[in-house]
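All protein chains of the complex are present and in place, except for one that has been dropped.
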Amino acid sequence: MYEFNGIVIFFILGLLMPIGALIGAYILAPTKSSPQKYLTYECGLDTRGETWVQFKICYFLYALVFLVFDVETIFLYPWAVTFQQLGTFAFVEMFIFIAILIIGFVYAWKEGALEWF
Amino acid sequence: MGALQNLFVNLALFFRESMVNIGFSQLGIEATMDLVAGIGVLAVIAISALVLIYVERKVAGFIQVRLGPNRVGPKGTCQTVADALKLVGKEDIIPDRVDKVPFMIAPILFFAPAVLAFAIIPFGENMIPIDMNIGIFYFIAVCSLSTIPIIMAGWSSNNKYSLLGAMRSLAQSLSYEIPLVFSILGVVMITGSLQMSDIVAAQSDMWFIVTQPIAFLIYLIAGAAETNRPPFDLPEGESELVAGYMTEYSGMRWALFFLAEYAHLFIVSAMATTLFLGGWHGPILPSYIWFLLKTGFMIFILIWVRWTFPRIRIDQLLSLGWKFLLPLSLLNILITGVVLYII
Partner (left out) sequence: MKEVVDQGIKTQEIEVNFGPHHPSTHGVFRMVLTLDGENVRKVNPHVGYLHRGIEKLAEKRTYAQCVPFTDRLDYICSMTNNLAYVQTVEQLLDLEVPTRAEYIRVIVSELQRIINHCVFWATFGNDLGSQTALMYGFRDREMILDVFEELTGSRMTYSYMRIGGVAKDISDEQLKEIERIVDYMLDEALPEYHNLITGNEIFQARTKDIGILKPETAIDYGVTGPNLRASGVEYDVRKDQSYGIYDKFDFDVPTRDKGDTYSRYIVRLEEIEQSCLIIKQALNMIPEGKVQVKRVPKRPPDGSTYSSIESPKGELGFYLVSDGSKRPYRFRVRPPTFIHLMALEEMMIGEKVADAIVILGSIDIVLGEVDR
């Protein structure tokens, strides 16, 4: 289990370095306040209308298909690791599994889930 | 040469032995070793970013029939240092309308996964900071983490370009993660292990680029897309979205995004080396030199692509990922499976 300690240490270091850099910049960088500085950048003009709106995410259906495949990868990796030891049964079974997914994928494709609109 | 061959490994052993002699507990030793490795990785990130930015600008210069940086230091080698110093001295502007907390922590969170990903890279023979038995899984998980800070940065900026950039980044990550994962799956099927050291060891006779050429190409394309490298730099999309999700950032916070992007570039190239180009295997030279050479070559290819290709459009990007790379990677798994089964 020691390896997971290592990850924690790496994560802490990964947080400390940017924080350290920011502190360094905080000490060294000048601060000169001016109202214009704190405006939102929009090509030199004031923004019009809201930014935080119900944004149209055109790839919403892609995201649903993505979920399916993301779960599939979790099944596939253990299979891939032990693939060479398991023999014919696992081989055939996994290909049936993939085949079902491919059929689903083709169906989604045909229904236009993979079209941008 | 023999001393050089195992320089870092011997150093580590020396540390470990001296700690045993002092009488540290097992946990203490491991933690200290990890700390040393982590600091080493931070040094690698900082140095590689300094070098890579210079190399990128120089290569871009030569590709674009100009000289690139050539004023600061010999041949302009100190240019990046000067830029870094300039960035430290820049004011950190946080606009009024932003959502302050996510805005401030997004660059930090963007940087941390880059450090995490370095943990499993085999820099040389026995030179993996943490040799996990689920290495590949860990790599995939950590790599996709970087999308969340981008969304945080883009949404909290309260800027329309940032919002568009962040949304694009999400779309990109959605469509390229699957081909990336599936392309690595072929390698895993051959080695039968998720551990990086096993994967490198399995390539001592033959590199996986020979047995898995399709997977290599898919990995390269998907890797470039995951790291937002051109031609997949839509989240930044300089000519469209000004700077995409980074539009409102300035000074050191911006520099962190920039630094982490180069760290990601290094990671993707290093993983390509590890998975397909035989890792640190190579004659005569020390293993870590071989690793750096191969990684450097991969980075050069990515830089070369960046300065040659126009940017792809978002719907074409998704189509390429879903309608071309995904079926191709499934096919690759199928072929690999059948061939392995017959053998």
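By letter and in written order, the chains are A and B; residue numbering begins at 1 in each of them.
The working rule: contacts are C-beta pairs under 8 Å (C-beta built on N, C-alpha and C of every residue); 3 or more make two chains touch, one makes a residue touch a chain.
Keep in mind that what you see is a predicted model, and the values were worked out from it rather than measured.
Specify the shown partners of the omitted chain in the complete complex.
A, B
With the missing chain put back, one of B:Ile22, B:Val65 or B:Ile284 would touch it. Which one?
Looking across B:Ile22, B:Val65 or B:Ile284, the contact with the absent chain belongs to B:Val65.
Tell me which of B:Gly40, B:Pro102, B:Gly192 or B:Pro231 is the one touching the absent chain.
Within the whole complex, the residue contacting the unshown chain is B:Pro231.
Consider the whole complex, including the chain that is not shown, and state which of B:Leu109, B:Leu164 or B:Ala225 touches that chain.
B:Leu164
Which listed residue, A:Leu15, A:Leu39, A:Cys58 or A:Ala90, touches the chain dropped from view?
With A:Leu15, A:Leu39, A:Cys58 or A:Ala90 as choices, the missing chain is touched by A:Cys58.
Give me the chain B residues in contact with the hidden chain, please.
Against the missing chain, chain B presents residues 60, 63-66, 160-161, 163-164, 167-168, 230-231, 233-234, 237-242, 307-316.
By the contact definition given up top, give the residues of chain A that touch the hidden chain.
Residues of chain A in touch with the missing chain: 42-45, 47-51, 53-58, 60-61, 111-113, 115, 117.
One rule holds in what follows: only the chains that are shown with their structure count from here on.
Using the touch definition from the top, list the residues of chain B that touch chain A in their complex.
Residues of chain B touching chain A: 26-27, 30-31, 34-35, 37-39, 41-42, 45, 87-98, 107-108, 111-116, 118-119, 129-132, 136-138, 155, 157-161, 163, 167, 170-171, 174-175, 177-178, 181-182, 185, 188-189, 192-194, 242, 247-248, 251-253, 255-256, 314-315, 318-319, 322-323, 326, 330, 333-334, 337, 340-341.
Chain B touches which residues of chain A in the complex?
2-3, 5-7, 9-11, 13-15, 17-19, 21-22, 24-26, 28-32, 37-43, 47, 51-52, 55, 57-59, 62-63, 65-66, 69-70, 73, 76-77, 80-85, 88, 91, 94-95, 98, 102, 105, 109, 114, 116
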